[in-house]
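Shown below is the structure under consideration.
Omission of a single protein chain aside, the complex is shown with its protein chains in their original locations.
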Amino acid sequence: AQLSHVRADGAALMVDVTDKPVTKRRATATATLITRPDVINLLVAGELPKGEALAVARVAGIMGAKQTSALIPLCHPLPLSGATIDFAPGDDRVVLRATVKTTGVTGVEMEALTAVSVAALTLYDMIKAVDKHAVITDISVLAKSGGKSGDWSTE
Amino acid sequence: AQLSHVRADGAALMVDVTDKPVTKRRATATATLITRPDVINLLVAGELPKGEALAVARVAGIMGAKQTSALIPLCHPLPLSGATIDFAPGDDRVVLRATVKTTGVTGVEMEALTAVSVAALTLYDMIKAVDKHAVITDISVLAKSGGKSGDWSTE
Amino acid sequence: AQLSHVRADGAALMVDVTDKPVTKRRATATATLITRPDVINLLVAGELPKGEALAVARVAGIMGAKQTSALIPLCHPLPLSGATIDFAPGDDRVVLRATVKTTGVTGVEMEALTAVSVAALTLYDMIKAVDKHAVITDISVLAKSGGKSGDWSTE
Amino acid sequence: AQLSHVRADGAALMVDVTDKPVTKRRATATATLITRPDVINLLVAGELPKGEALAVARVAGIMGAKQTSALIPLCHPLPLSGATIDFAPGDDRVVLRATVKTTGVTGVEMEALTAVSVAALTLYDMIKAVDKHAVITDISVLAKSGGKSGDWSTE
Amino acid sequence: AQLSHVRADGAALMVDVTDKPVTKRRATATATLITRPDVINLLVAGELPKGEALAVARVAGIMGAKQTSALIPLCHPLPLSGATIDFAPGDDRVVLRATVKTTGVTGVEMEALTAVSVAALTLYDMIKAVDKHAVITDISVLAKSGGKSGDWSTE
Partner (left out) sequence: AQLSHVRADGAALMVDVTDKPVTKRRATATATLITRPDVINLLVAGELPKGEALAVARVAGIMGAKQTSALIPLCHPLPLSGATIDFAPGDDRVVLRATVKTTGVTGVEMEALTAVSVAALTLYDMIKAVDKHAVITDISVLAKSGGKSGDWSTE
């Protein structure tokens, strides 16, 4: 891999991408919030103490994606050109999926991962008055396209 | 639970905590990053392309904790009075643990969860040049103290 | 009024409120977005190009309120203890109203005004693909309580 | 209009602009702060309690324009290439006007509107010790150029 | 000194100040920008390319002070209760001085230092079109009061 970037003393750096080509890029990431069936019922019915959980989490995830380079120290800033977040409620869980796009020199997998993470944390915040033992799990990248390493998908 | 906060139309709100007492509060949360043993070796040896991963992730997690109320829409701002993040590298994973403290009117579990989430995302960013299939999992609250609902711990 | 704060050279300052007492405070502000009846129909039906406008604007307003002291240069930071935003759609307009609370040394009218302003700008952004001549108007404080100048309301 | 972006379930999204061409763009927006003649006199003379109101509001508006995509949830980030804000004090009011420029794929009307809104809120904050009943009104876009929908101006 | 906070592995932490008493605190810091006499003349006359340098730098410094805990990783967030910044132009330099106040559990010297640093960087930005060799120097704390270590002043 790109181990040429390692510095002799191991010091952290924002890797130089000045000479990489600008291309259209896309990444999809997922996360899962595990809770209880009765909490899923409240969530889907919009009856949680803090209100309409899915709408709030969707906004939080999109706004979070735009803050990625401010949160992740060595991440390059990228101008996002599109973002969607969807939720698939199951019996005792919600599966989140975010797709993020840019036209830039680096991939957007960190932005997609940040989107689902912040959205999942927001769902956690919305339900924590009724479930203090929820778990966020399976945060990973499902597909990526547009970079030199080639397109790939786990699906 | 606190269902008295639900509004008739289900609209989102920042719940009114004006009359809650100020107490000393603490929360501990955890997250796990799953990768490959050879990546753990690079990480522990400080030989990852972007540099000293654990130090960078620790700083990112602490700074992320301070941004919790800016990231989670309905979270109340809290003045953090302390934060630590620790990493336990295993064969193919790193287990993260964050403890956050405040003197305030609401609990700090969202701050602890945000700390481990941002730290785990930072580790993901540090290793993604050598492992594009890492997974962040098991994000949950381990212990909480200081609120009216009583102290508790899963350990 | 508090003209004792003026400096000889008129230079800007964040006024010293160190010695003011901490009290519970509340402020309510309003704003109005004027558009066309057919746009209001799309907005209420949730059929705008960018999606569910009222839910997004409500989240934006609450998050904007928390950024007040970062946006308004001489505003003191305040820990918000509650915030709600409501929308009353009319024939060709939406009237917004936000109520914000804190326990602190200064009033929260700037936070309430920022909440309705950011929410109204968000509505503008949601409808601008179908109406490029919308107007935001009548941004003002409706009521304030908790400070030394006494409670008041325009209603 | 661009109703092709609506999703079946009306869920919010950051519209995909990946394939839009990069062009030079400009937008001008206005806002009006209405107060009392004696307050305008203090403001113009630089004798308000918090200091030089117009200079502070100008800086706040320019900095606010740069925060547009962080405040408005579904707004795309744009690299501003220029911004000016001007004030025309009248008998009992100040008319604000901001012009913002970019080279990008979407228009900058939200940036211009955010600039005048934050500048007007800042003026409100500067005068609120002497006028608690000021009103911000007539926030609208005056002219826009550079996009596919053609140049236009209300003047 | 407070070496009890060192962790065995030297890992960074936000030191626990939960049990420290809340007191009124104040700190004064200074910085100096060194340039050329003709640049000072342009600066004082308000004839620099980007405009009224001192007013812009004063606002930037006050706003920067409010961002201290977001910029300095291990700094505790503090609610500032007052801030002033003053400039003393000399023959070939500007001496900056900021005083910041809070009611809190830790000192505000980092906030005062951040205020003068951001204000000095802003002056640098205002003059860099006419002087690319300016230097910012002598950033230090002049006085501090309100903490357990006693009041002190270098003056």
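Should a chain be cited, it is by its letter among A, B, C, D and E, assigned in written order, with residues numbered from 1 in that chain.
The criterion applied here is as follows: a residue touches a chain if its C-beta (ideal position, glycine included) is under 8 Å from a C-beta of that chain, and two chains touch if they have at least 3 such contacts.
Only a predicted model underlies this, so the values are computations on that prediction, with no experimental measurement involved.
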{"item": "Residue among D:Val44, D:Leu80 or D:Ala129 touching the omitted chain", "value": "D:Leu80"}
{"item": "Residues belonging to chain A that touch the chain removed from view", "value": "7, 11-19, 69-70, 73-74, 76-79, 104-105"}
{"item": "Sites on chain B contacted by the missing partner chain, in the whole complex", "value": "52, 55-56, 59-60, 63"}
{"item": "Chain not shown, touching residues in chain D", "value": "24, 55, 58-59, 62-63, 66-67, 79-86, 101-103"}
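As a working rule, only the chains that are shown with their structure count from here on.
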{"item": "Chain centre separation (chain C, chain E; CA means) in Å", "value": "30"}
{"item": "Of all residues in chain B, the ones touching two or more other chains", "value": "7, 11-15, 55, 59, 63, 67, 73-74, 79"}
{"item": "Chain-level touch network, classified as line, ring, star, complete or other", "value": "other"}
